[in-house]
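Every protein chain of the complex appears in place save one, which is left out.
Chains: A and B, in written order; residue numbering restarts at 1 for each.
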Amino acid sequence: MKLIFEQSRPNRRAYRLDANDVPAGNAIPADMRRREPAALPEVSELEAVRHFTNLSRKNFGVDSHFYPLGSCTMKYNPKSHEQIARMDGFASLHPMLGLLPGGEKLTQGALETLYFQERFLSELLGFAETTLQPMAGAHGEFTGVMLMAAYFKDRGETNRKVMLIPDAAHGTNPASAAQAGFTCREVLSDAEGNVDLDDLKKKLGDDVAGLMLTCPNTVGLFDKNVKIICDLVHQAGGLCYCDGANANAIIGRVRPGDLGFDVMHVNVHKTFSTPHGGGGPGAGPVGAAEILRPYLPVPRVVRNADGEYELRSDFPKSMGHIAPFYGNFGVLLKSGAYMKTLGREGMIRVSENAVLNANYLRVKLAPLFDQKINRMCMHECVFSASRQVKNGVHALDIAKGLIDRGIHPPTIYFPLIIPEALMIEPTETESLETMNEFIEAMIDIADQAANNPDALHEAPVTMPVRRLDETQAARKPELAAL
Amino acid sequence: MTQSDFLFRRSGKLPYIANTDADQRTMFETIGCSGFEEMWKAAQVDFPVPALENLSSGMSEHRMLDDFRSLAARNASVTAFLGGGFYDHLIPAAVDAVISRSEFYTSYTPYQPEASQGTLQAIYEYQSAICRLTGMQVSNASLYDGGSAVYEAALLGCRVTRRSRIVISEAVSPLYRRMLKTYAANQEMEVVEVPARGVESDLAALQAAVDARTAMVIVQYPNFFGQVEQWDAFTAEIRQKKILTAAVCYPLALAVLRTPGEMGFDIAVGEGQSLGIPLSFGGPYLGYMAVKSDLMRKIPGRIVGRTVDLEGKPGFVLTLQAREQHIRRESAMSNICSNENLCALTALVYLTMMGKQGLIDAAEQSAAKALFARNELSRLPGVEATAGGFFNEFVIKLPFAAGDAVKRMLPKGYAPGIPLGAYYPGRENELLVAVTEKRTREEIEGMVKALEEIL
Partner (left out) sequence: MKYYTEDHEWVDVSGGEATIGISEYAAGELGDITFIELPSEDEDYIVGDTLATVESVKTASDVYAPISGTVCAVNEELSEDPGIINSSPEEKGWICKLKDFDTSELDDMMSPDAYTKFLRKLEE
């Protein structure tokens, strides 16, 4: 399909402005003028809309396809939320308005939505206070780890330079810890993907700031030792960070703060229904225990004695600013709407159905694929394609086979501790019928893997492109049409 | 079970959850459990359900929408002359229509390229558009916002030169400098800020601040005060010392200004909000980063590349992933996992809808209206407007605190600008005024009149 640039024709236009109603002229220095206009597209509005519409039709999305990507929580994105984000009173609000003298009075509605969500998350997850400023999950991780660093620096414990990270962790964990100035020390997992307690005890020490733990873990299981782990870390003088990527399994049922976690991030684009957008924008709110409160970023939304909302930055121990303003407000409107809609009773309905659905798939798929651990999982079940590999069919081939059957593949090759991993997360918004269709597709694929593996090596064959040469893309990168 | 729990379950009104009681019974039978309690226990979640008393009760979609409508109504609208990196530009209706296509917004990161060619091609086109706008050769698929883009540029500088000192002009947005300070706090990176001279960047002081440990110099163009400055000689000097240069640029201004690429910068970063993204009280926004070709393998974030499939058909994939966190982990280029994909798509659609000429028109009108506003304002007694070349933003000096002026003008329906005193001590009487093509002559004259009334 042609690039938009290839469709351009000289002088074709889409959008037109009104005529200028002030005298012509400007203050741009003559020698600073761009000599050649930027080679941007020149197409009509219809051509533009048709181009992008046709592009969109090449994508799988949750609205059109079952999307059981493990750990991504591809749940339904409510349309009412889209309406809210576009309400003029929110969409056209300049962020500086809240910071102008007298400006807070004009942004009370916006500030209230932030305040509500901070309180809701703090209560839901078991923390003293929450910041909504991190602009993504990884950004939330960074913020959380920085809170830990600020805490130890404030106490003069500058020797605590090590962060313990399980070998099963997502790559953002060590990357975030490194950005916050820590060196990473790996903690081994046992066969269930849980922290090996003996190894943890060995790795703890005076130089350890804390442990980053994904709960439920990256293999989709709940570790009954979580409380013990947090206690061990605290006894050694460290803090516990909860990576809440898998929070969909526990909201309303478990409060990580109660288990002993001192700080936690969640991903609103996973657990709280905001759209993934093809890879962002999202938001990564961070909950903090009382001891970490002073270090939270500013500005903070505070409710004064008159019940009015203020933006305050007079927190001398704060880590400072991590966002230009208050976070991804337009995204947070959607997660806030979700919290209001589901409310107290709805939260646990989410996790219990997410877990039920995942276990249903686990039991139904168990005859087809190897499973390292076979017990009640949380919101996702992990299989290995090790059986199929014996016939030359890898997790990748299974994924491509699903694409031909109109289903987005599950997560593959993560977590790293399971070879040929297939991580399946249906979420609570899928129906029994959809899940049964998925099971049928997997039965078909398992059958092909056994009897006609070449068909899967060729997959996909029904999409706009066949398998792509990623080696070539990395060896001779072509990254822009100039 | 509380009364509301009971009602919730009985009525089957589980928002966005399909499972009926019958569905659940079928599944319990399959997994061999009598109910949720047994399921949780078998999953090793064996402690009491939290009460969550302080959480509000759920509500219907209708009531929830009403709730938000009244919250939205409690945000007043004023005619705003606010900039500081975030601008109220016109946004063509087609932009929202395109990004509202559910195939774009309900999809995930394109890790399965065969099922994501729409997103992948769009991002490739976005990368291309950013390169064309900035005069650079390689762009990534976006970062969170302008501030984190400045930080990522600093990291890139340290990575490439293996030095750790960053020299940054105070004419770079204070919002970004304070973010940089926070991000770099626990790293080897040393950040040195060089004061501006009035509304101008102090090139001599920047040159003087550079030493053998410096990795990169970061400036803003147009600068935070709106001034358009020439950087060619500066970048040439710095390059001789094998130090990198980065320019924080207002993308819409580049429609009519010489590009950072042309002026010899190694890196162009900034905030893409002005490219069709709603102000939305602070986000989501769009950090862009574009570099010269020799920095291609050092740039952070996702990148889309063009390739071919088995049959030789052209297609697009995420590439150069070996730089990223999911592979390099600790030694990743940064900890960035996601881009602001939908915002990048928004910018692409905006640039397509505005097109080559439309973007120039918007920029020219912004500049013309800004000059008009400045001239009208300088006619007021006691008001001094800065001289010098600017694009659409300038500074005026009032005979009293600018913050007071703002406080008294807001009730009249005008936000006349950003008081500089909050960010630059000693400059409390100065106000940063931004004008875009969206402002009418009537609005400008109204704002001037309102200021006149309080002088």
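FYI, contacts are C-beta pairs under 8 Å (C-beta built on N, C-alpha and C of every residue); 3 or more make two chains touch, one makes a residue touch a chain.
These numbers were taken from a predicted model, which means no experiment stands behind them.
Enquirer: Give me the visible chains that the unshown chain touches, in label order.
Expert: Among the chains that are shown, those touched by the missing chain are A, B.
Enquirer: Pick out which of B:Gln321, B:Ser378 or B:Thr440 touches the chain that's been left out of the picture.
Expert: From the options B:Gln321, B:Ser378 or B:Thr440, the contact with the absent chain belongs to B:Gln321.
Enquirer: For the chain not shown, which residue from A:Asp231, A:Glu437 or A:Glu470 touches it across the whole complex?
Expert: Checking each option in A:Asp231, A:Glu437 or A:Glu470, the one touching the absent chain turns out to be A:Glu470.
Enquirer: For the chain not shown, which residue from B:Arg239, B:Arg297, B:Lys397 or B:Lys412 touches it across the whole complex?
Expert: Checking each option in B:Arg239, B:Arg297, B:Lys397 or B:Lys412, the one touching the absent chain turns out to be B:Arg297.
Enquirer: Which chain B residues touch the hidden chain?
Expert: For chain B, the residues touching the absent chain are 297, 321-323, 327-328, 331.
Enquirer: Residue by residue, what part of chain A touches the chain that was omitted?
Expert: Residues in contact with the chain left out: 413, 470-471, 474-475.
Convention: only the chains that are shown with their structure count from here on.
Enquirer: Averaging only over C-alpha atoms, locate the centres of chain A and chain B and give their separation in whole Å.
Expert: About 19 Å separates the centre of chain A from that of chain B.
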